[in-house]
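Read the structure below first, then the notes.
Yeah, one chain of the complex is gone here, protein chain that is, but the others are all in their spots.
Chains here go by letter, A, B and C, matching the order in which they are written, and residues are numbered from 1 within each.
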Amino acid sequence: MDFEISEEDRMLADLAERLFPPQGTSADAATVAEAGLYALTVPEDAGGFGGGLLSVWHVARAAGRGLAGVPLTQTAILPGALLAASGQDTLAQGLAAGEARVAACLDPGLTVAGGRVSGQLSDIVGAEGADWLIAPADGPEGRQLLLLPLGGADVTPAPLFDGTPAARIAMDMDLPGDAVLAGGNAAEDALTLARRLLWLAVAAETAGAAEAAVAETAAYLPDRKQFGQRLADFQALRHRLVDMMIAAQEIHAMSLHAAMALGAGAVDADVVLEAALLKAALAGRRVGQEAVQLHGGVGVTQEYRISRVFQRLTRLGLAAGGVSGLTQRLAGREARLLG
Amino acid sequence: MDFEISEEDRMLADLAERLFPPQGTSADAATVAEAGLYALTVPEDAGGFGGGLLSVWHVARAAGRGLAGVPLTQTAILPGALLAASGQDTLAQGLAAGEARVAACLDPGLTVAGGRVSGQLSDIVGAEGADWLIAPADGPEGRQLLLLPLGGADVTPAPLFDGTPAARIAMDMDLPGDAVLAGGNAAEDALTLARRLLWLAVAAETAGAAEAAVAETAAYLPDRKQFGQRLADFQALRHRLVDMMIAAQEIHAMSLHAAMALGAGAVDADVVLEAALLKAALAGRRVGQEAVQLHGGVGVTQEYRISRVFQRLTRLGLAAGGVSGLTQRLAGREARLLG
Amino acid sequence: MHHLLTDEDRRFRDEIAETLRAEIPQTLRDKMRRDIELEREDFVESQRILNRLGLAVPHWPAEWGGRDWTPIQRHLYLEQMQVNAVPPPLPFNVDMVGPVLARFGTDAQKEKFLKPTANLDIWWCQGFSEPNAGSDLASLVTRAERRGDGWVLNGQKTWTSYAHHADWMFGLFRTDPQAPKKQMGISFLVFPMDTPGIEVREIETSDGRHEVNEVFFSDVEVGADALVGEENRGWDVAKFLLGNERHNIAGLGWVKMRLNLLRELAERDGPTGRLWDDPEFRRRFAQLEVDTRAVDMLQMLALTGQAAGAFGAPDHAASVLKIRGSELQQATTELLLDALGPVGGPELADAAAGYMSFRKLSIYGGSNEIQREILAKAALGL
Partner (left out) sequence: MHHLLTDEDRRFRDEIAETLRAEIPQTLRDKMRRDIELEREDFVESQRILNRLGLAVPHWPAEWGGRDWTPIQRHLYLEQMQVNAVPPPLPFNVDMVGPVLARFGTDAQKEKFLKPTANLDIWWCQGFSEPNAGSDLASLVTRAERRGDGWVLNGQKTWTSYAHHADWMFGLFRTDPQAPKKQMGISFLVFPMDTPGIEVREIETSDGRHEVNEVFFSDVEVGADALVGEENRGWDVAKFLLGNERHNIAGLGWVKMRLNLLRELAERDGPTGRLWDDPEFRRRFAQLEVDTRAVDMLQMLALTGQAAGAFGAPDHAASVLKIRGSELQQATTELLLDALGPVGGPELADAAAGYMSFRKLSIYGGSNEIQREILAKAALGL
């Protein structure tokens, strides 16, 4: 296995870091579109980067570190991969070019019946302002993967608690003739693929956000004085920051490990991915809590970047069913996790 | 509920502290016998103290703090209570007077069949050198509580890993005519009573040993220098010692709470007791580990008292089936733990 | 902890609980329970009902509405307020400026302020912290310069909770910058928030709510009657006030309230089944219950004057209870966050706001790190 980063991934990582700088303001959707990052997982022959799992890891990590305001995972990474998997080259090209705005949702909630599609969806990241929604729907043909125009639905913007753009959707419309992207096993395969990408992106984004929490705290402690001493001179705080740093490194390593395992088609790749998610959720949460504590009073205000990093870590830690579910699944495995 | 310590318990606590001083050498069995502490749970009309649950708590805590070398729980507290419960006044008097040496074991292992009692028992605390063993045995009459002369058994001294005197017993002898202390429900009741005493004593002893770990560490840190500074000047170490102290206080409070709940016959007394044991096992272990770490290299040598405190805490933490079993039992309860 | 109480105290507790559940509207208590943001009028409504019932200021002197309860009774009352999620009487009114006025105020000040303070007819805010005087309060620099009988205020306060709701402020101001020690030369002043020259600016916090503020003073003129206690002896007043903050420092009633809520939510059918059937949830829940019991018992020992055995000396109890109480409160908000994660929507958003907001419990009021330093010195002699 080659541990060196490829030329392409280095370029993507640099691009993502410019768009989502560790300090300063993160780019808006238009700038991201112009820079071409919506093309990340769109295949090369549809005008995209054709980025694989490692590319996703690098971009998502940078998005986490730079607190990207644009939900790349749900509006670029997943749509690109799902459109590619179902041969929707035209829309994929539109996505890549920044012309079509697409959101993807992997959770059930929509129903197909009598030629109509309906349902209530909440917390759909990236759906406000999107033209299209890719989502599964259950009906007489079993679970299908649909591509739906959002113009026909009732979309109410409702940002998540960390400010991530999202919406509630109420839908009840005729099922367009060309809406079915995949059905049967093909739909399940596409959803499995997308779920892997989602989880990997969450873990990588957590790695980046945890890094940011460590960096912010390391910059703050030498700056701030209490009782006439720099906070950095308090050994108890120093040691806790070191433990935060190690935790962030473990999230980094474990999520990268998952990307490589998935890329190599390793037999235990899905377990490694779940392990990476659990590590990210637990360690990311502790890192966020400690970073706030070490900042003291300003840690809970919006004045310092750390509060937004903490919000982001809190939200990311709830993905994939949360720590209870992940713990149960990993603990319930008969086979050993270690290869 | 009266939180004041009674006159009798104060006296018993002081006596136990003199026998098992927080510094210095703990008394041997003969001295303990002479001081009368084997009479702790023997009823007053059989020449004992007639000590209840709070008395047991106070004495066991002092035994933990002073690292008592004599296993009071198995050779005084349990035998006294079991002999009292079965009306064995003569032997109880002997125990109280320090003339008869009795060990009690609550785990199954012996079998009664064809007029003989047989079985292999290991880790029987206090059995080396004892004249009598009180133990349950299973047979055609169900589970009975037996009083057996150890002269007829093969007793091999095998101290536990913390040095606690114990033995392996191989037994195969005629069942003496007067061996049955109790059968049927009476046997179960006696064993339940004894198990409560055992667990309470373990929790209280852990409280005392954890206190000792804190005290030893608090005395060591200001004494020892590294890189030209007192260890007590290192803030990270100070804060960890404070967390140890709080943990020790929680064990103290929770085990005392259990003693009071049992004494008051509270409906949730047995749950509180299990909660106290879990708290003692988990917190006691962390306190022991941290105390060793804060002592540094000398923490793992026998030169300093802390290593024996650590051994004791390690052994006590394994009582009552260990942390897994306790966690499972408490987590599995339908009723709320909090009253 | 039932069996640890006398029959009389048990009755007292049960009566309080019944009264609260009967008199405080369910809607108010539900908002409190679910960490939904309370409006100004919610606090006012709750406090006025409590005041009518004699439950707003039971710890004040009897002539101003106090009840002469024992420490255990006071504790049981506070715990039941929390367990039943009653929006609490405004602490700036009932725990801070009220007792200060009752102790240090002139007769005129007592007459003017105490009844409306108890009834939340006046909403008070606290002007203590400054940008460079938080944990180290005596370093404050905001000036009150003599002009005639009164003073002119210039400078800035910060972390001022609910300044945007407040009618009056009480605060500490430097009246003598030449005083030989920084604790000297400070005065305790009270004045209306609509006095010209006062500007309130919101501090945005990570829970997305408006609670704390910066307050700026430019040539704010206050009269001679603004002074409480002696001029330049405001530090004595502050010490008295801060000493009062130590009651119910652990907030275990909130922990118990949230454990009740968790139990209730866990028995619903959720998107991933019934949470109560999830062994990992049950394990964390049981662990929290055990820890809560232990800290609750420590608190009982402190309350009954039996702290010495466990704490070494009674006055260390406050720091221990602050550390562990804040940790347990935070742990329950974290478990609630995890419980509602798969539910999403507004329920999760409120729980997340609660989770993020309560990180402050281990920071404000003397951070847990400062409490550990206090304990290292006072209890361990390090």
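In the analysis below, a residue touches a chain if its C-beta (ideal position, glycine included) is under 8 Å from a C-beta of that chain, and two chains touch if they have at least 3 such contacts.
None of the values given here were measured: they were computed from a predicted structure.
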_Tell me which of A:60, A:147, A:256 or A:320 is the one touching the absent chain._
A:256
_Of B:16, B:237 or B:256, the one touching the omitted chain in the full complex_ = B:237
_Need a quick check: the contact residues on chain A for the chain that isn't drawn._
1, 3-5, 214, 218, 221-222, 232, 235, 238-239, 241-243, 245-246, 249-254, 256-257, 260-261, 264-266, 268-269, 272, 275, 278-279, 327, 330-333, 336-339
*Absent-chain interface as seen on chain C, which is shown*: 279-280, 283
*For chain B, which residues lie in contact with the unshown chain of the complex?*
122-123, 160-161, 226-227, 234, 236-237, 285, 289, 292-293, 296-297, 299-303, 307-308, 310-311, 314-315, 318, 321-325, 327-328, 331
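Rule of thumb we're sticking to: only the chains that are shown with their structure count from here on.
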*List the centre-to-centre spacing of chain A and chain C in whole Å, with centres computed as mean CA coordinates.*
38
_chain B and chain C, separation of their C-alpha mean positions in angstrom_ = 42
*Mark out which residues of chain C touch at least two other chains, giving numbers and ranges.*
279, 369, 372
*Hunt down the residues of chain A that sit against at least two other chains at once, touch-wise.*
234, 236
